[in-house]
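The complex appears here without one of its protein chains, the remainder shown in place.
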Amino acid sequence: MSLPVRVGTLLVAFLAVVGGVIFVVIHFLLAGPPVVDYAAGVAPGQPVSIMLQEDPQNTVSNHPDWVSYFIKDPKTGAWVHTTLFQVPAGSRVNVTILGYDGCTPLRNPFWGMVTGTIGGVEDVNGSPVSVLNSWASCSVGHTFSIPGIGLNVPVASPTTLSANKNVCGLSPCTSGPHTTVTFSFNAPKSDGDYFWQCRVPCGLGYLDGFGGPMQTIGFMTGQMEVVS
Amino acid sequence: MAAETSAPATGAGEREPNHGMRIFIIWLVLALASDLLIWFVLGPHLPPGDLASAANGQQFDIKVMSAMAAPVMVFVLIQFIYSLIVWRHREGDEEDGPPIHGNTRVQVTWITLTTVIVLCLFGFGTYELVNGPGAGAGSGEGPSPIVNPPGAELTVAQQMAPYSASKPLVIQVIAQQWRFTYRYPQFGGFETTYLAVPQNQWVEFDVTSIDVIHDFWAYQLGVKADADPGVNNVAYTKPLQLGSITVRCDELCGLWHGAMYDYGSVMTQSAFQSWATASQAHFADVTKMLPPYATTYDPTEIKQLGTVLVKLGLTGAGGGYYPPNDPSQP
Amino acid sequence: MAEMTSATPSGLSREQEEEAFYHEAALNAAWTGSRLMIGIVTSGLGGFVFAFFYLRSVNSHGNWYPSSLTPPNKIEGLLIMALTVASAIIQSVGLTQIKAGRKQPWFAAAVAALLLGLVAAALQIWQLTILPFQPGQAGFASVFVGAMPVFALLVLGCMVWLEILVARSRNIPDISFVEQPPTFDEAADVQRFQANLSAFTLFYNFTAVAALVLWLLFYVVH
Partner (left out) sequence: MAIETEAGTTQRPGGPDPVGTPGAGAWWARPALHTGVIGAIIGYAFGHWLGNYWAVPTANSPAAYQQIGTSDGNDFAIVLGYTFMLVGWLIGLGVFNDLVKLMLGKRLPQNGHEANGGVAKYFRFTLDHKVVGIQYLIGMIIYFCTAGLLAMGIRTELLSPVHHVFSSSVYVEIVGEHGTMMMMLMTSVILGPFGNYLIPLMIGSKRVAFPRIEALSFWLTPAAFLVLLSALPLGGFHFGWTGYPTLSVQDTSGADAYAFAFGLMGISMILASFNILVTVICYRAPGMRWGRLPMFVWGILGTGTMMALAAPILSGGMYMLLLDRTAQTAFFTDNLGGSTYLYEDLFWFFGHPEVYILALPGFAIVSELLPVFTRKPLFGYKVASAGMIGVTLLSFFVWQHHLFDSGIDPDMRPLYMLTTELISIPTGFIFLVGMGTLWKAKIRFTVPMLFCLAFYFNFLIGGISGVYLSDVPADTTEHGSFFVMAHFHYTIMGGLIFAFMGGCYYWLPKMMGISLNEKLGRVHFWLMFIAFNSTFLPLFAVGLAGQPRRVFEYARNLTTLNDWVSISSFFLGVSILIFIINFVWSTVVVRNRETGNPWKSRGLEWQVSSPPPADNFETVPVVLSGPYEYGVKDAPPVADLNPPVGVLAAGLSESETARAEA
């Protein structure tokens, strides 16, 4: 091969490699679900109200059988398929979670205890509760736990057999048997990313129930980004 | 390396200096200096510190290993640097070097010396493991440790006996994705996320997991033990000073492995006892829900499962990965 | 290289000499290679044997071999093992024949061994489709489901090798096994065939031993 051909081939190969790397980085490594911003327009220290729902499936993704959280966008009011949200530093966060999913026993019943909320309780359909027993009764659907700030809230589930067999079938859920869980906690004063997760083994079809949606951001685990 | 630096070297025609003696003297000075430095200056600050007996033992081991290694390293480095400077190729010299194929005395000496050093280190390490201050060096020894502190409690009945300051404190470490919880069987078996240990008392960690493999690493206590599902991995340490403890998971356990850490503290005897009693009361409600204390747990088989759950087709807290007719469904 | 083909004291040209040199190296390679293969496969099967004894000694949750486990059919197991061993024995007997210069008896034995081996592998695969237990039902079940396809694959691989030998032997006249063939090429061919056959026999007999060991583990010891 002559020199121009060789150099030309080299250039093409070089561009192909650079293009490939950029594609992989953007498409696979930096891609992720959107972040729902609860901090925009809220002065630091002011309370924010966030709303989540947990669904027995996720028919808007390519994993229709995976359980999933959805977060309500404060601006549009639409349910967003993500588990990332931003709150202002040092503010009181009022959380409402709509539990549309049925019950499952916790792997460790210890997580049936409410910790880290203001007052140490959560309100299940309006009445305060501090402990839910997921082994003896059908009471816990999922949990909302932020270990970094010691927060653990078991999200109650519909307790009757018929309700559990007739959970909503289309996400984001708008109707069907569900519970409403509310609680408040104080966001940390310094900014940073705090991961949150569910502790119920709800990754059905995965060993220990902890694969799939449990370890995929956008389904049952995500991050609370504290911004100041 | 010092390859490019030009240092004064003996000319070719001059009397051959005694290279061996030169290297030996340089080595002696530097080795001595580095050993003194390691032992007296660096030694007391070496990780993981001296908060607990196991940590202390590890610090001592690292100190001794460093003191042993430094002369060896210094020797090899000096030998290399000296050779590179003195015997570098000179411009215009196209002759080959002297045909030295080997030297039996040097070879035998080297092999003997390295063997002796290695065997000494082995003897030292074994002594430290078996008889050192750390009782098993703070590492996980499995369900039946060979090195136990006095009064170690290895059966469930022994571990659940009421707390006494004269016996080791038993703490069960339960690892799960992605949090450690600590269970204190001597205080009614309450479970908490905070690790508190008393000063000047042996602590027995019974480490287990209810899902994948984790590793319990209480850095300042000098304790590291894998948390395997279905296995009770025992490790001992004796906190000697008051202070805070960092606990990290040291075995990749999935998505949030990097965020699986928490903190604890070494308290005085009395502070610990009042903390434990208060916690026992605080967690009383949730303690009633916990499975009876055992060395390992199998959440895929839950004896007290509610009727609605059973009617839903659930037998335990598993993922239903294995088919329903298998004996267990983790 | 034509200019180097001058005669030598041994009567060989350089070309022939090199040919002979690499011919001998190839014969040695068959010998060495078969032994090394046995080492490699021993190591591979050793993993399963280790798994067998490790899980058996741990007996985690009493689930190594629970009483609820229906064992694999003993007759099937015995048959698979016996067919493999018989195949290896028949082929080995055939080898003594061809070494004594009788190709046809070996050929018949090899074809028979080939059929028996294929039947054994097929039986093994069939057995795996009708097992009376779930793969994850017990430690024993897991090791069985893991090891047996590897064993079947091993036997199948041996049968491919044997088929190659059978196919190749058809191109070699019977008389070549009785007396030295006339040309260098033909002689080399026969020798390579014989070296290959010896290597195969050794490896296949090893496979038969492996069959016996696996049978003992899964049907007798368990």
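In this document, chain identifiers A, B and C correspond to the written order of the chains, with residue numbering beginning at 1 in each.
The working rule: contacts are C-beta pairs under 8 Å (C-beta built on N, C-alpha and C of every residue); 3 or more make two chains touch, one makes a residue touch a chain.
This one's a predicted model, so the numbers in the text were calculated from it and none came from an experiment.
Colleague: As a test of the contact rule: which chains in view would the missing one touch?
Modeller: Result for the missing chain's touching partners among shown chains: A, B, C.
Colleague: Looking at the whole complex, which of C:Val143, C:Cys158 or C:Leu217 touches the chain that is not displayed?
Modeller: Here the residue in touch with the unshown chain is C:Val143.
Colleague: What residues on chain B make contact with the chain left out of this view?
Modeller: The list for chain B reads 1, 3-4, 19, 46-48, 54-55, 57-58, 60-62, 65, 69, 72-73, 76-77, 79-80, 83-84, 87-90, 93, 95-103, 106-107, 110-111, 114-115, 118-119, 121-122, 124-126, 128-130, 132, 134, 136-147, 207, 211-213, 215, 217, 219, 222-226, 228-234, 246, 248-259, 261, 298, 300, 320-328, 330.
Colleague: Hey, which chain C residues sit against the chain that's not shown?
Modeller: Within chain C, the residues touching the omitted chain are 1-2, 4, 6-26, 28-29, 32-33, 36-37, 39-41, 43-44, 46-48, 50-51, 54-55, 58-66, 134-143, 145-146, 150, 160, 163-164, 167-168, 170-171, 180, 184-185, 187, 189, 191.
Colleague: What residue numbers in chain A mark contact with the hidden partner chain?
Modeller: Touch with the absent chain occurs at residues 1, 3, 6-7, 9-10, 21, 24, 28-30, 32, 62-66, 191-193, 195, 203-208, 210-212, 215-217, 223.
Simple rule for what comes next: only the chains that are shown with their structure count from here on.
Colleague: Just curious, how far off is chain C from chain A if you go by their C-alpha centres, in Å?
Modeller: About 56 Å, centre to centre.
Colleague: Hey, how far is the Cα centre of chain B from the one of chain C, in Å?
Modeller: Distance between chain centres: 48 Å.
Colleague: Measuring from the mean C-alpha position of chain A to the mean C-alpha position of chain B, what distance in angstrom results?
Modeller: 35
Colleague: Two or more other chains in contact with one residue: find those residues in chain C.
Modeller: Within chain C, no residue contacts more than one other chain.
Colleague: Looking at the complex, which residues from chain B come into contact with chain C?
Modeller: Listed in rising order, the residues of chain B that touch chain C are 230, 298, 322-323, 325-328.
Colleague: For chain C, which residues are in contact with chain B within the complex?
Modeller: Its residues touching chain B are 60-61, 63, 66, 68, 134, 136-138.
Colleague: Show me the residue ranges of chain A that touch chain B in the complex, using the header's touch definition.
Modeller: Residue list for chain A touching chain B: 102-110, 112-113, 115, 130-131, 133, 135-138, 145, 147-148, 150, 159-161, 164-165, 195, 197, 199-201, 203-211, 214-217, 221.
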